[in-house]
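One protein chain is absent from this view; the other protein chains keep their places.
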Amino acid sequence: MVTLVPARQISAEIREKSPLVGCITNSVVTNYTANLLLAVGAAPAMVDIVGEAGLFAGVANATLINLGTPTPEQRQAALEAAPSAHEAGRTWVLDPVAVGLLPVRTALAKELLAHWPTVIRGNASEIIALAGEGAGGRGVDSADSVDAAILAAQALSDAYGSIVAISGEVDAIVQGDTLVRVAGGSALLTKVTGGRLRPRRTYWRCSLHGRRPPLWRGCRPRHVRCGLGKRCCSLHRSGHFWRVLP
Amino acid sequence: MVTLVPARQISAEIREKSPLVGCITNSVVTNYTANLLLAVGAAPAMVDIVGEAGLFAGVANATLINLGTPTPEQRQAALEAAPSAHEAGRTWVLDPVAVGLLPVRTALAKELLAHWPTVIRGNASEIIALAGEGAGGRGVDSADSVDAAILAAQALSDAYGSIVAISGEVDAIVQGDTLVRVAGGSALLTKVTGGRLRPRRTYWRCSLHGRRPPLWRGCRPRHVRCGLGKRCCSLHRSGHFWRVLP
Partner (left out) sequence: MVTLVPARQISAEIREKSPLVGCITNSVVTNYTANLLLAVGAAPAMVDIVGEAGLFAGVANATLINLGTPTPEQRQAALEAAPSAHEAGRTWVLDPVAVGLLPVRTALAKELLAHWPTVIRGNASEIIALAGEGAGGRGVDSADSVDAAILAAQALSDAYGSIVAISGEVDAIVQGDTLVRVAGGSALLTKVTGGRLRPRRTYWRCSLHGRRPPLWRGCRPRHVRCGLGKRCCSLHRSGHFWRVLP
């Protein structure tokens, strides 16, 4: 069942519950991720060391594992956090940055799949590579179209029970047989760091609902950088989020 | 002896001496910490690797050890820097982020205490946990009131000779029998990254006076992010710092 939910309602829920979100993320967007989570009312904590990440993933409402600049310590921490989150019935999100192109993170991402990510999000090339096809794009730039990745997303969703979000000019979100398309993406968003943080609202929302969150996606937050200007605002003014109940 | 010193005088002293400040700090606020130190006239250097941190702490005017995202390398570097700073009679500051809640940093913070931190700063939960009581708060959010942490701060100050600053809506700063309260904190400051950087001016000031600096705290710097707006400015306009001579 797909419904449109006012952004205001989603925001109110997040602010009320202030979900604790553990982050194992890359060095480019660390600060921005923390501030964006704070801005929507969540409580972020960058817990990315061995001996703490697993423990924290078991108590946090949600955990983000972003493979943008995966240090050896963060890779071990991710392998601690993912099973801990899964076993505790907590939401965890896999963001397989540049998977397919670069070997260390590709092997890690495939190892992490075994721990049942609640949400997988990536661009088309990353999703295709994660599903075992293709050779990845060029870092944050996808070499493939969103449409070309939908079958790969469905394969991942079927195999691991994950909600799979593919970002692009028109995003696709896949869960089993459900497919939602969300317009409003832009190639411009690959021209600032953190442009891909748009879909992060997925994480916050998921963190409110445990293991099987309603599937949803929002228009981009207010925080998108200047230069994107009017287009961004008008999208935001639409003020609604898709919500798909599984 | 407690005196109010004009902010202008403090600023002029820092600008004149341009103290070198070594930082072993967390990945969220690295850039902001460097820019804030530059803005007040200090010379920051993020020297946080083994083989350099100890050497640098022995020559820098002050060293900051912040345990927000302590990588294994930074933990070793901290254990190099703290004794080096202490032996050279230099100021060093311990910021025990999320101590109590997370085990690796908790053990490290307690090990670092043996090297006589000049200043310890934390929220109430962190100070209580560092003193051996309580279970810590929820990351940057304190689960305890400032008042509830004053006895713990005094115990830490007595045991290690440190100035202990507890941040909150009304901060408390403790050194032996001296207690200073500083109004002007705000829960809003936990809603941006680096909100806790307000008290960092402590470090800069301390760096001018070697091992036993006059105790002081300032109103928050101009740099506090937008959104805090007028309140921030009016506090700044008060233009005075507390200084407590030990």
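Structural remarks
For clarity, chains are labelled A and B in written order, and residue numbers in each chain start from 1.
As a working rule, a residue touches a chain if its C-beta (ideal position, glycine included) is under 8 Å from a C-beta of that chain, and two chains touch if they have at least 3 such contacts.
The structure displayed is predicted, hence computed values, not measured ones.
Looking at B:L38, B:A107, B:A159 or B:A187, the residue that reaches the missing chain in the full complex is B:L38. Think of the hidden chain as still there; on chain A it touches residues 26-29, 31-32, 68-72, 98, 102-105, 138-141, 191-193.
Although one chain is not drawn, its touching partners on chain B can still be listed: residues 20, 27, 30-31, 34-35, 38-39, 43-52, 55-56, 71, 73.
The rule is simple: only the chains that are shown with their structure count from here on.
For the pair chain A and chain B, the distance between C-alpha centroids works out to 34 Å.
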